[in-house]
Every structure is written in C-alpha cells, then in structure tokens.
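All protein chains but one are shown at their positions in the complex.
To keep things simple, chains are lettered A and B as they appear, and every chain counts its residues starting from 1.
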Amino acid sequence: MEEAKKKFLIVVTHGPEDIDRTYAPLFMASIAASMELDTSVFYMIKGPLLLSKSWQEEARKKGDNPFIRFFDLAKENGVKMYVCVQSLKDMCHMREDEIVDGVEIVGGSTLIDLTMEAERSLFF
Amino acid sequence: MEEAKKKFLIVVTHGPEDIDRTYAPLFMASIAASMELDTSVFYMIKGPLLLSKSWQEEARKKGDNPFIRFFDLAKENGVKMYVCVQSLKDMCHMREDEIVDGVEIVGGSTLIDLTMEAERSLFF
Partner (left out) sequence: MEEAKKKFLIVVTHGPEDIDRTYAPLFMASIAASMELDTSVFYMIKGPLLLSKSWQEEARKKGDNPFIRFFDLAKENGVKMYVCVQSLKDMCHMREDEIVDGVEIVGGSTLIDLTMEAERSLFF
C-alpha cells in the first residue's frame, strides 16, 4: 500500500484587480504538486473573480495572461481547486453557475478543515 | 478532566483602507471558534485602526458595517483579540487608550508566541 501524500494548501485572496498577486501562488501550487504534495488552492475574498467563466474566456481571448497559464498548469498537475461560497456571493457578487468547471464550491468552514489537514499552508 | 482545545490564530494586517480584507478573517474566526478551536485574532500593520473607539463608534452609527458585524459575532463566540503595540503606535499613530475594551495590547514577540502555540494560523 502506497503511503498517503502530505497535503499542501495555498490560499488566494486577490483577483484581477492585482493580477501580480494571483499567478505566483498558482505557480507555487504546480511546484508543490510536482514535489509529490497533495496540493489544493482555496480562493476567497477577491479570488473567486479569477474563476468567472466570462473573465477567464476574455483573458484567454486576449492571450498571454500569466494567471491563466499557471491555472491551466496547476489543473494539469492535479491541483485541487476550492472556492469560498460566501466570498463568491457576498464579496464578488457572483452566482455559483458563473464559476468555471472543476472547482468545488464550499463554505468558509472548509478553509479551517483544509488548513488543519494540510502539512503547511501558504497565504497570498 | 477536559482535553485542552487546539489553538487557532488569525492575523489581520488590513484596516479601514481595505475593509473587504478585514471581515472575512473575523468571519473565519467565528467559524473556527464554533468548531471548538481556541481562537485568537492578532491585529497588526493597519489592523489596529479597526479597534479605534472613535472609528468603531462612527461605523456603528452609520450601520451595516460588515467588519463590525463579524467583530461582534467573534467576541460573542469567545474569540480572543490581541493588538500589536508597535503597529498601534508607530504605524497607526494611535494611543493605547484609543483602543476598544476587550483587546489585549501586546508586543510583537507575542505574535511569535501565538503562532508557535497555535495548531494553525491564517494570514490576511
């Protein structure tokens, strides 16, 4: 039986208003996943805006968006994605169906669970 | 004899200049406390401005301030509050007697102690 991988969490609180603070975390997520860590990213505060279908579509059309590049890389590397439903609705004024596929919509208490389960967490 | 609760720390570095970054942490503090974690919030950098008697009074008069709502909820849920005296004085230019009741005024070294004692810490 294989030994369970250690868990690693990265919290993203910024969104398109400060794109420089969004792609380094996703780059770190890919690195962590490549180091055999079971890696998750949790989006909250302004982070959910990065998961908007329409925002991602537009960013992909314009091209050369570093967040999109590292988001796709993280997905390819098996990084799990979670978004805080309270931030999504109350802070970003989005609906759940506006979120791209492959992201689990969870309550704030999941952040506590994820940090308790993770070996280490990074905050951005 | 009851088992000691695990400790959980939340660090708040933003203040009224970016109110969106201040109430999610307080909401998380209430959630952590409701999950039977011995929860503390540590205010530093711009965070002490949120603890100003006059700022809170004005925010309460205006009403519907999300920080105030989650601050009160956290207090009701038994969350402990600490403020960094160096941030308070040197960065926020406040006096100790301008801080609302129920907040312990401590030196920066307390942050190290709190993080060492806490099972996990969140940074905002």
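Methods note: a contact is a pair of C-beta atoms (placed from the backbone, for glycine too) under 8 Å apart; a residue touches a chain by one contact, two chains touch by 3 or more.
All values reported here derive from a predicted model rather than from experimental measurement.
Visitor: Touching the absent chain in the whole complex: find that residue among A:V12, A:M28, A:V41 or A:M81.
Guide: A:M28
Visitor: Mind listing the chain A residues that contact the chain we can't see here?
Guide: Counting only chain A, the missing chain is touched by 8, 20-21, 24, 27-28, 31-32, 35, 37, 119-120, 122-124.
Visitor: Residues of chain B in contact with the chain that isn't shown?
Guide: Missing-chain contacts on chain B: residues 11, 13, 44-46, 84, 86-87, 91, 108-109, 111-112, 115-116, 121, 123.
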